[in-house]
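One protein chain is absent from this view; the other protein chains keep their places.
After this line comes chain A, so read on.
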């Protein structure tokens, strides 16, 4: 009997290529002298009008093939000169603004694309960019949320107060909330702040395009999380039919959200240039470009007012926050909507009201970064929980437990509208059990003994804990196609992309389990619009839930067909058949069997015997001569295709806990222990899920202790390099992360899966703020917390080190 693969730590099938240098990342495609290379002139100013652009000095440079400014775009294709699309419009986004592929009259952040050059190689293209002369009228920039809120300077002249959107929702209006706060036995107010960080995958953005005049088709390779979205955008903007554009996403060197936005200017300009020049054109972003011209996230100011009873139960929770969305809003309000709705975490306040303003600043735009708005929401809620516990003098875990949604209360409707426009209804979970696991794993109840021991040595330690839920597996849909070749090999295609999450392995596990084929015989292709043209993308921890479910359903259809054909061939009842190790056999009679490859032969009646397999499948040898070779309601081939479209998101959950030591002199924070308990429903591959947690925790540690976007008052990003933006090396992450799993399967999909990709990063700011506060005995309201931040905080709160 075959062992079930779902739940097993199966080794990854994608690794061999990547370990031997045989991976194909976008810059590895079309390498050679025939390929031309693009470079982009980017704005040096945060806010300026373009008075004139002089490209004359570029035109006579040997090796330069093309120079475009905004003026040239309409001549290539009229829609190419229009502002880039606003991908997710929302009624509350009353003043949405997007950039042009090349700036028209004005630039709104350092790094905005201004001119585009194609040359023999990147060196010459950069030489050319350096020769372009722009006459600027420099304007005063708006940098930071406080300046944006003041509204004295405007990012966009026609957006009053820099307010792109204002959205309010909740289970109470302002009047009810005010009354409930007034009536509550206890009341607290908190002002909180989170700074910006960014995804910074090791591979930046990149696009390669080839126009094939013989077939009238455009081929685009791009490092994206959404191949089908890029395809649709390229077709629309270049005036091509969708059927003329293929988008192929090869290996992607990390995404973490930044590659969700599309199209980037270069994703349109590179294909357009390839078509105009009749040559392959490639753009590979460099590191500084990535910092200033892709996207950031996280920056928010928050104000929380909360009323609660003696047990710490939330009676009224009133939250207002201001979200920095940078210069443009191509991805709509997704990030602040998630903050506002996911803020509640595993808790059930009696009344909740949230209002946010999403504000323009003259800085790089903001689109989702792993966690997408949830870290900020978790930070607001968990800081509030800690504040309540401190106010009441109660244990922090008791206050949380008093507010948990109970296991028998699912599905639980929070009375809000989630990011996908659906009701915010949690599907399943068991938060009290998670808390027990977390306390045991981190040693919560024994911590005061440890603290005393450490204090005796003159050492200062603190413990923190933070809970979250994560809406994962959002719709609208994903699809899959499963095809059994006559060789018995099984080809699987799904349209969403992969950025290192082990999709080839996980999806092959699901197919092998459902279809009964050998795991080794399954080959999975992702993100290639030629193989699956209907897809959404890889973000919001949705791949396993969405494509996993679609693949499971497609494999099921394939199996049904295989059993039907095999039943005929074996003269047996379908109900008596099983598929084991790629062979359809009569249960209890293994001698009576037929290989899946042979079933594939039988499924496709042929006219021509072009090889041995097809010889067996000609119309003279297959089927009943009294009936048509392909029945009216059937199709040739052993294939199955299906789509999965959920009613609403699934809700993963978890708790992180950390023990830190703070240095009394240097104010450095050392992580002594990091513990994660989580519930992502059915675990398909625990090795891969743990890998996702490890990576998420590292990014969370980075965001809590190191990473920030250091803008100066003129809107220059001062740390736009890996030398200055402090991404963690191995020396900055915990040496060991303790993990405990819990599985409450989701009732919303056939496999019971919830997503796991982002959870590792969600509670980080909250959990470190709590632990540092606990170690230092001073209030922490602003993250990240560098040693100098902590040093100044000590000084400000007059808590000088005592050692």
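The rule is simple: contacts are C-beta pairs under 8 Å (C-beta built on N, C-alpha and C of every residue); 3 or more make two chains touch, one makes a residue touch a chain; residues count from 1.
Just so we're on the same page, contacts and distances are computed from a predicted model.
Peer 1: Which of the following names does UniProt give to the chain that is not shown: "Dynamin family protein", "Sugar ABC transporter substrate-binding protein", "Carbon-monoxide dehydrogenase small subunit" or "Ferredoxin"?
Peer 2: "Carbon-monoxide dehydrogenase small subunit"
Peer 1: From the list A:6, A:699 or A:746, pick the residue that touches the absent chain.
Peer 2: Of the candidates A:6, A:699 or A:746, A:699 is in touch with the missing chain.
Peer 1: Identify the residue among A:144, A:479, A:502 or A:784 that touches the chain left out of the display.
Peer 2: A:502
Peer 1: Of A:286, A:310 or A:635, which one is in contact with the hidden chain?
Peer 2: Residue touching the chain left out of view: A:286.
Peer 1: Please give every residue of chain A in contact with the chain that is not shown.
Peer 2: Here the touching residues of chain A are 11-12, 14-25, 27-28, 31-32, 60-63, 121-123, 200-203, 251-254, 256, 286-287, 499-502, 687-688, 691, 693-699, 721-723, 727, 729-731, 733, 735-737, 760.
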